[in-house]
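Quick one: the structure is below, questions incoming.
As you look at this complex, bear in mind that one protein chain is not there, while each of the others sits in place.
What follows is chain A.
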Amino acid sequence: MFLSLAEKNHYFSFFQALQGWRSRLSATAREGGTVSTATRAQSGLLEPAGSAGVAVLATGGVASSPGPGRPGPLQDETLGVASVPSQWRAVQGIREETKSCQTASIATANASAQARNHVDAQVQTEAPVPVSVQPLSQYDVPRLAAFLRRVEAMVIRELNKNWQSHAFDGFEVNWTEQQQMVSCLYTLGYPPAQAQGLHVTGISWNSTGSVVACAYGRLDHGDWSTLKSFVCAWNLDRRGLSPRQPSAVVEVPSAVLCLAFHPTQPSHVAGGLYSGEVLVWDLSRPEDPLLWRTGLTDDTHTDPVSQVVWLPEPGHSHRFQVLSVATDGKVLLWRGVGAGQLQLTEGFALVTQQLPRSTKLKKHPRGETEVGATAVAFSSFDPRLFILGTEGGFPLKCSLAAGEAALTRMPSSVPLRAPAQLTFSPHGGPIYAVSCSPFHRNLFLSAGTDGHVHLYSMLQAPPLTSLQLSLKYLFAVRWSPVRPLVFAAASGEGDVQLFDLQKSSQKPTVLIKQTQDESPVYCLEFNSQQTQLLAAGDAQGTVKVWQLSTEFTEQGPWEAEDLDRLAAEVAT
């Protein structure tokens, strides 16, 4: 709105007053005087100055204008800072509390530990080094002659006296504790195998005599090609031996029919399967025990393997090969090569036309030219000589060194030879076991389904003597490794018969009843390291380890001669 002149004058004088006030403040500031008095004076004047006090301001301002050097109204001035305390905002007090924390004192203690000195020692068994040939050293001939002259008379005298002496007649010394009875030490079984109704088909002691392994399978007819079976091993020297829990179990896809431990390696075991394969396991490796296998090639047996045997290699006596015999008539020698494969090194085939005609044999029906082999035993005196038991019931004397080729059409990577040299008189049925005597080079035993045990000499075809042990089949027969005149037989009536030819040649000396329900005993083995132990496996799937009485474990005097005499007198 338009302001009247008077109002303009009012405002203009008001502004002048304000400027004058400003300049007065600055003047006093320059002069160093107290601003407060000036302001008070001014404020006294200013306070009542509301809207109506403009005129008073104007007059007050004009009236009190002191001092020289006062700047003009349009000049810049710097003023001090005025602070006005707030009246509405309260000062927030900070509340304080004093707290302190202190961890409890830590208890420390000093202790020192010192590892004791320890020494590492390693033990390693080494294969026995063959004794080196000692050259006979040089000697002084005249002095040796003089020596011999001196002692000869005395020695001859003593020899004579000895020959006629009766001083030691009937004098026998007993170094060990006498055991009178035969007792069962352990009854071992594997429940899953027994639940499947499997029989113990093969048994073997290892080279140290502390582990017994058994093979499960079925020996009677049935659908066994799809049956899974087991190989179980128990370590009898372990303290925590549990009869139901073997120390090593190997699952095998097919039934295992025979078993043999390696002669020097305590953990290697070879087994023959129903499918014709031969497998070698290492029981010290539980996660992958299979070492070697033959696989299913043209070379493998086409029939179940009846027996496996370890043989030393001809050049290297510390390496071994596996020999397997089966009912397809082949005798095969395998060697482990490379990555787990068993390779055929030598092979033999039994063909009817090539059997030596030492005895009259039943004519085989046409078409059957193979002769099935069911058992094998090697002679302890001649490592190339072996006896084969056949399905036809006649043992065969064979040699690894035979050269004649076999007339067979069976495919094979290695030429098959005919091994038979002599045919012995047959049993009344197939032979299940043969065993060569460890003490006499010509004697061997054979046992078969006719329940008879025949004692043969390798020099003649008819048996020396024949003993009827059972009315049922006989499944195993073994010579004792310590007593030349003792052998054991396992019968189909569930007992193990121990024969001592020195005492009685007609009836068994000891009859051990293995099974309660007369189920057959299928296999037995003597322990050659701990000679008082005999293991036998039966159709119920249990392995019993028997401790024999002392009379079966200690050789009496002149037993070997008695055996010779027996062989000689029965032969004549």
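The definition used in the following text is that a contact is a pair of C-beta atoms (placed from the backbone, for glycine too) under 8 Å apart; a residue touches a chain by one contact, two chains touch by 3 or more; residues count from 1.
One rule holds for everything that comes next: contacts and distances are computed from a predicted model.
Visitor: UniProt names the one chain left off this complex as which of "Dynein light chain 2B, cytoplasmic", "DNA replication complex GINS protein PSF1", "Radial spoke head protein 9 homolog" or "Integrator complex subunit 9"?
Guide: The chain we cannot see is, by its UniProt record, "Dynein light chain 2B, cytoplasmic".
Visitor: Among the options A:A109, A:V123, A:V151 or A:A339, which residue touches the chain absent from this view?
Guide: Of the listed residues, the one touching the omitted chain is A:V151.
Visitor: Considering the whole complex, which of A:L159, A:M181, A:A195 or A:A339 touches the chain not shown?
Guide: In the full complex, the listed residue that touches the missing chain is A:L159.
Visitor: Where does chain A touch the missing chain, residue by residue?
Guide: On the side of chain A, residues 130-131, 133-134, 136-137, 139, 141, 143-145, 147-152, 154-156, 158-160, 162-163, 165-166, 168-169, 172, 555-558, 561 touch the unshown chain.
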